[in-house]
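All protein chains of the complex are present and in place, except for one that has been dropped.
Each chain carries a letter (A and B) given by its place in the written order, and its residues are counted from 1.
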Amino acid sequence: MSAASVPERGDHPTLPPAFAKALLALILFVAVPATLSGIGGGYLYQIATTALIFVILAASLNLVTGTAGLLSLGHAGFYGIGAYVAALLSTRLGASFLVTLPAAGAVAGAIGTLVALPTMRLVSIYFAVATLGIGEMIYVTLLNWTDFTRGPMGIRSIPDIEMLGWEPHSPMQQYLVVASVAAVSLWVLSRLTHSYFGNALRAVREDDQCASAMGLNVVHLKIVAFGASCCFAGIAGALLAHTANFISPDQFQFGESINILAMVVVGGLGSLPGAVIGALLLVILPEALRSVGDFRMIAIGSIMFFSILLLPKGLLGEASALSLLRRQFGEAWSGRPGPPVGWR
Amino acid sequence: MRISLLGALMGAAMAWAGSAAAQTGTIVIGYELPLSGDSSHYGEVFRNAADIKLQEFKDAGGMPGANIVLRYEDSKNDPKEARNIAQLFVDDKSIVGVLGDFSSTASMAAAEIYAKAGMPQLSQTASHPDFVKISKWQFRNITTQSYEGPFNAGWMHEMGVSKAAVVAIQNDWGLSCASNFADAFKAKGGTVTSIEYFNPGTRDFRSILTKIARAAPQAMYLCMFYEEGASFLQQRQELGVAAQVYGASSLFEDQLIKLAGPAANGLFLSSNFMPANPDPNVQKFVGEYKAKYGVVPNQFAAQAYDAMGIMLVALQKAGPKVTRDSLRDALAQTKDYPGVTGATTFDPVTREPQKSVVRMTISNGEYMVTQ
Partner (left out) sequence: MLDVYLAQQIVNGLSIGLVYALMAIGFTLIFGVLNVVNFAHGEVYMIGAFAGLMLITAAAPPLLAVVVIVLTVGAATGVGLERLAFKPFRRFRDEASLRSRAMREATLLSSLAVSIVTREAMRQIFGSSMQTIPQGYLLQHPIRIGVLSITDGDLIIFASSVVMLVALQFLLFRTRTGLSIRAVANSPLGAQFVGIDTDRAIMATFAIGSMLGATAGILVGLYTGTITPQMGFAPGIKAFVAMVMGGLSSIPGAVICALFLGVAESITTEFLASGWQDLVAYAFLIATLVFFPQGLFGVGRERA
């Protein structure tokens, strides 16, 4: 049985993992700062920092929506929780970055798990609406609980990243800190995705009844995935708080959740490198199109539409499990050794 | 033509010209404002007014030795975008001062960057009490609610209102509008029955009106913008709520009357800009704006016009070789600037503007000054 009847992307030439990682690290920590310093200006560093924050957001959303198949429409809410935790801890208690960052992640993850517990038995679209509701509830709380969050006034003059007395003295140093956090987050997320845990999530995504019949504790898996994803969203929020120095509830509305979802989809649901590329694209593109002025949003919407139309599985879409299996079996019957069943 | 592709191209050309011509005596003022998104109609009005003021300035001789140019960037009234634009402006060495943004949240997000980099920022509408406290680089020429609130409270007290309810939009402006009014009203011996906040975007106020009606105040004070105001006034008429309505200057907008129709009659409001004001400065501005854009300018246009004017006066004071520092110092010295929104002076210590306010009402479908 040939694989030609199944529409799928060709195999990407894969680099040996260690080399790929070293290359990425090189780009992130050396090439980018060098180029940006050369061109000069804090503006580009700011874009780069924002892009990395959204990379973390997209990658974390990819874990729950792409790999586990649970469409989440409230991701911005947890991003907001992380940002507010970091902002409140540092402005009210003078906590350093080393405290606010993990605290933001922990609180966001805890609230995510709490929220996941009652809703995990819901099927796809019901779960999506529940997450939408949760995201909106978080926004409304941030906006109206004025005594605690200062409501629409926002929190200003949030201290910069401060660790054991050291503070970044230039945009490049701030960028390097953010890049390190992003690199570590991506590494953790990729370890989670390329592991038995990740495979189990994919099984749940493709067919949760089957997965359950095979002995996987579906509810437990979903809760852990959701909690982990919210934790990283919180971390991204903490980074936002310390780099922008000002946060307000209107930055964490439903529209932002849709933004992040668009990044994951454009890059390819289920594919971690896809989520990264999608995030980079959708952060850098609006800036590059700034000169187009009033037509920016139309241009972005059209790009989203055409990328979905022409590349429905995303730029680096993860091949569907069924097509991979079919190819594997096909190979087995014809006796030839096939490519290993694995995911990039 | 609403679509300002021309404007975008001009902006791009100016930006290119601005950065390229830094050596030939071109002074660039950056202007961040919402040109797309929900607040785009405000941004357009700012741009129109600023363009008129700059043209007026050039027609009157301009500044010898320097060519002043405006560079507009669209912030969509989004703090994220405002930050990016702020960084963009700060990086451009030919930009010595910045006007904008529209809302306090966007202005404050940008302010953090201007404060760090040392760029003077003058906002025509940011009224958050903390805005000028961020650093010495922030200025604004709009009356804060700390002035308007007590003004309206005194007015209502004079008219015999002892019980009032407040309806305010849940954003930084609405919060300060409501609290300033409520404090002043209570200080005069009045009772505030309740302060009802509503989320931005709400257009259905019947639940709030019904809730207020139960407490039966004599008047309601509205801290909202003209779109919500129009819906509120219509629904008030629908439900037959008897309480009178007073409002802040944010309701001074011709569109309010067009949208609300006869329901708008009887609204009392404060304002610092009156197109019918016989003052020659005001009439000149109104005439020019009407000739070029076909409509009478509203208060927001007047604010932007004055902001641009204050910036130009400061530029002249700082001399043909302007730096960001010298511009900031010149702005801080603004005294009795004859603006269309009233004479403006920046307090030497707090940099808060001191202005004058008038009482107005809507009667027979028109705004008019009242006692």
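The rule we apply is simple: a contact is a pair of C-beta atoms (placed from the backbone, for glycine too) under 8 Å apart; a residue touches a chain by one contact, two chains touch by 3 or more.
Only a predicted model underlies this, so the values are computations on that prediction, with no experimental measurement involved.
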Item to check | Residue among B:N199, B:N281, B:S326 or B:T361 touching the omitted chain | outcome: B:N199
Checklist entry - Given the contact definition stated above, which residue among B:K186, B:K258, B:K290 or B:K335 touches the chain not shown here? => result B:K258
Checklist entry - What is the set of chain B residues that contact the non-displayed chain in the whole complex? => result 2-3, 36-41, 170, 196-199, 201-204, 206-208, 210-211, 213-214, 227, 230-231, 234, 237-240, 255, 258-259, 261-262
Checklist entry - So which bits of chain A touch the chain we can't see? => result 5-7, 65, 69, 71, 118-119, 121-126, 129-130, 132-134, 136-137, 140-141, 143-144, 205-206, 209, 254, 258, 261-262, 265, 268-270, 294-295, 297-298, 300-302, 304-305, 308-309, 312-314, 317-318, 320, 322-323, 326
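In this section, only the chains that are shown with their structure count from here on.
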Checklist entry - What is the distance in Å between the mean C-alpha positions of chain A and chain B? => result 38
Checklist entry - For the complex, which residues does chain A have touching chain B? => result 40-43, 46-47, 50, 140, 143-144, 146, 151-154, 156-157, 244-246, 248, 250-251, 287, 290-297
Item to check | chain B - residues contacting chain A, complex | outcome: 3-5, 7-8, 11-12, 15, 35-37, 73-74, 78-80, 83-84, 87-88, 90-91, 105, 108-109, 111-112, 117, 128, 130, 134, 170-172, 174-175, 197, 199-200
